[in-house]
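With one protein chain removed, the remaining protein chains of the complex are shown where they sit.
Per-chain numbering from 1; labels A and B assigned in written order.
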Amino acid sequence: MAVTADHAIPNRSPLIAFLSRWLLTTNHKEIGTLYLWLSFTLFFIAGAMAMVIRLELFQPGIQFAEPLFYNQMVTMHGLIMVFGVVMPGFVGLANWLLPMMIGAPDMALPRLNNFSFWILPFAFTLLISSLFMEGGAPNFGWTFYAPLSTTYGPPSTDFFILGVHLMGISSVLGAINIIVTIFNLRVEGMTLMKMPLFVWTWLITAFLLVMVMPVLAGAVTMMLTDRHFGTSFFSAVGGGDPVLFQHVFWFFGHPEVYILILPGFGIASQIIPTFARKKLFGYHSMVYATVSIAILSFLVWGHHMFTTGMPLAAELFVMYATMLIAVPTGVKVFNWVATMWRGSMTFETPMLFAIGFVILFTIGGFSGLMLALVPADFQYHDTFFVVAHFHYVLYPGAIFGIMSAVYYWLPKWTGNMYDERLGKLHFWTAIVAVNMTFFPMHFLGLAGMPRRIVDYSLQFADFNMVASIGAGMLGLTQVLFLYIVIKTIRGGDKATSRVWESAEGLEWTIPSPAPLHTFSAPPQFPIPEEAYQHD
Amino acid sequence: MTSLINRLCRGLILSTLLAFYNTAFAAAMDMRPGVTDISQRILQIHHYSLAICVVMGVLVFGTMFYSMYAHRRSKHPKPADFHESMLAEIVWTAVPFLILIGLAIPATSALREIEDNSNADLTVLITSSQWKWHYQYLDADFGYYSNMSTPTEQINNLETKSKNYILEVDNALVLPTSKKVRFLTTSDDVIHSWWVPDFAVKQDAIPGYINEAWTRIEVPGLFRGQCAELCGKDHAYMPIEVEVLPEEEFDQWILDQLLAIELASGQAVADRAKTWTLAELMDIGQTVFIDNCATCHEADGSGQGSTYPALAGGEIPTGDMSTHIERVMDGAVDTEMQAWAPQLSDLELASVITYERNAFGNDLGDIVQPLTIFESR
Partner (left out) sequence: MTERRNNQRKHIILLSALAVGMVGFSFALVPLYAIFCEVTGLNGKKYEREISAEPSVLQVSEREVTIQFLAQVGRGMPWEFRPTESKLKVRLGEVHLTSYYARNRADQAVTGQAVPSVSPAYASNFLHKLECFCFTQQQLEAGEDQQMALRFYIDAELPEDISMLTLSYSLFQVPDVEVASLALASN
């Protein structure tokens, strides 16, 4: 059994004790907390970069960011948000929740768990430090297309490659840990088809991670050898092909997109039934839909590359496969609506964020369907329409998913209820700001504004100004979120063990705050009603 | 009476708002219709898919909002307990699937036409490099570079921005109406993407490879676009301008261009016959430098980091002259330094090299004559 550091090392100075507790911890709850704080910290760093971008785009002309610096901001914002905010955020939730949800005392591989977390601060320090290097940070976009990132990349590209390798190792180890935990440590009686949906979506996400993060590692390794060891995977000079890079990258990149959203589906599927006071509608079809989305995600990478000169047959295949993804995604949305139907709903903050997630993610899904149509994609591709699309699925999608999860489980983690009024204020300001920021981007794209440009022509000025004001608001509301979280940690109304009156699941049978060690003795499953009645 | 006036006023305001929406706003919010058959068809597909999404959205979100209203706890305290329906699952799998087929059909037929590059009337080779386009008329065997013409003062907010701010170029691509024009795209350095929304043509330009696209424009006019693929520092400053002329005017334009090329070569002969003074070359060289080199090496030659090395006291501008000439004419492999020999005349090359060797405190006193450049071509 894992021995946690705080028990093992008595009589140390408080600082050393504090450091060694967090550095050496193998407890899934503490590691979950570490992941969540890392994600939160990087959220503000990458958010600040978004502020620089929106500030520069507030008006045409160059005001705050020189073009090269602007490109660095665009690149780092994307990389950190994807790899440093959403992924560690979901992994943090997985660490906290999976063992509690399946009735396990901890993750299956606690020391590996510690290792995969502590890689990350180094990876991101490395990545962010490249901003201060000679030649600046990577400036080729988070998709780092060759040859802009290989032949023409700044010297810091090598640090970026190392950083990506570290993140990849961390993600793969974390994912292996999650799969092994789910397969081996489930409580007696919890068959696969009785697992909570958050566990299911994470299981599938973890498989995607194990399968595609190594492909990303391969891609950056090829970049490295192209840059320094005379190979030419991605350069026409030695018989390579820059388009090959895009194939390898998007073979990773498209499943990656689902890695960023599937756990969010799981979260919504936990929260909506609780506040509708009704069981999740169509559990089985939810599971099958998630699995089919994951499988289809390996077939559609080409839809990022329609303008690279793909042959007609490939374009048609990828278009049809992409459109097909709308079917299981639609099934999920319909199931959520059916769960709400004739329920008995209340709208606490987690529910509000979950509903916001469903609606705005669906809007992002609609624009995704439009983007799948190849002829129309020739007009949408690489414009702000795409920027609007993926921010709709990532901000009110993934990020709102994480936020609703935080509000939902924070009482369980801290033992205190968050301030409901402030939570609602956070939701309403965030939802106004998020739409104000990203909705006008659809119009900009349709009117012909390419993405990743530092400066734009006068016709795009109005909507850019609206988007920038929205972005400023959005940034401020997240400071409110930070305040709410800190306030809840420090105190508040005491939470009961069940927290929400009709919450279902093993995590609600343990006291709030959850003690460091839970389920040392396996709980009963299926959960008897009296198990929720601790207090 | 007052209520009538009130109502009238309200109606007036409402209709004004509506009119405003219909004219200014709707135009700014929708996809550009464009001027080709393909662009109009794409607009139709866009509207069609958008309409389907809006209808689906209204149905799904409408149901949701109704449920949130009618099935809130204060109104509906006892939740129902159904949680499965095979029929519902089948219906909402099958219906979207059928809708998707309805969407795929027009998209497929439009795509087939877009990808049919055969039987073109003329071919233009578009070669991109950091941050300009080169247009080569393969049938008439001549070509030229197209650079953004917006001055840096406007970008740096020192001057009022012109109407076509950062969408204007020195030499527009000229095309005839009603002809099938085939574009071949390729690149000298990184990947760029040639995009003119009004033609619905967006084709990546990939180094070492050629891609094809085509258009047939029905109306004369000026059309603008931009590079659509992140291509480095000045990605935002790589506009496309296309002037579409009626067929006879286009033919005349081709003849004028061929004549101009002949005149220029006559001028080049005269230029290299003459021996130029340092002052003359410095004068021309400064203009050439500002127009072509300053965006990376900066107007004062201070450069930007290691990617764009400083020329003031730089190794090459203060070193051996023939190396300097070679570097400017051929560029440097695997760097952003491009080959200027195809882009500039002998006189321009001679003067800009002279300028670099004598400006920014380099003061070598060297003079490069156009004849020297001609001989190393």
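In this section, contacts are C-beta pairs under 8 Å (C-beta built on N, C-alpha and C of every residue); 3 or more make two chains touch, one makes a residue touch a chain.
From a predicted model like this one, the values you see are computed outputs, not experimental measurements.
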Notebook entry, point to check: Taking the complete complex into account, which shown chains does the hidden chain touch?
Noted result: A, B
Next item on the list: Would you mind spotting which of B:Met31, B:Leu184 or B:Ala350 touches the chain that isn't drawn?
Entry: B:Leu184
Checklist line | Touching residue (missing chain; options A:Met73, A:Val164 or A:Val248) | finding: A:Val248
Item checked: Residue of B:Ala28, B:Met68 or B:Ala120 touching the missing chain in the full complex -> B:Ala120
Note to self: Among B:Glu84, B:Glu168 or B:Glu212, which one touches the chain that has been omitted from the display?
What the structure shows: B:Glu212
Next item on the list: Identify the residues of chain A touching the omitted chain, counting contacts across the whole complex.
Entry: 108-109, 172, 175-176, 179-180, 183-184, 210-219, 222, 230, 233, 236-237, 239, 241, 243-244, 247-248, 251-252, 309-311, 313-314
Notebook entry, point to check: Which residue numbers on chain B touch the omitted chain?
Noted result: 116-120, 123, 125, 127, 138, 141, 182, 184, 186, 188-189, 207-212, 322, 326, 329-335, 337-339, 376-377
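The definition used in the following text is that only the chains that are shown with their structure count from here on.
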Next item on the list: Indicate the whole-number Å distance between the mean C-alpha point of chain A and the mean C-alpha point of chain B.
Entry: 33
Notebook entry, point to check: How about chain B: which of its residues touch chain A in the complex?
Noted result: 28-32, 38-39, 41-42, 45-46, 49-50, 53, 56-57, 60-61, 63-64, 67-68, 71-73, 76-85, 88-89, 92-93, 96-97, 100, 103-104, 107-108, 110-112, 114-115, 154-157, 161, 163-167, 189-191, 193, 195, 197, 200-204, 206-209, 211-212, 225-237, 304-307, 334-336
Item checked: Complex interface listing, chain A residues touching chain B -> 60-63, 67-68, 71, 74, 134-136, 139-141, 145, 147-148, 151-152, 154-155, 235-237, 241-243, 276-285, 307-309, 312, 315-316, 319-320, 323-324, 326-327, 330-331, 333-334, 337-347, 355, 358-359, 362-363, 366-367, 369-370, 373-376, 378-379, 381-383, 443, 446-448, 450-459, 462-463
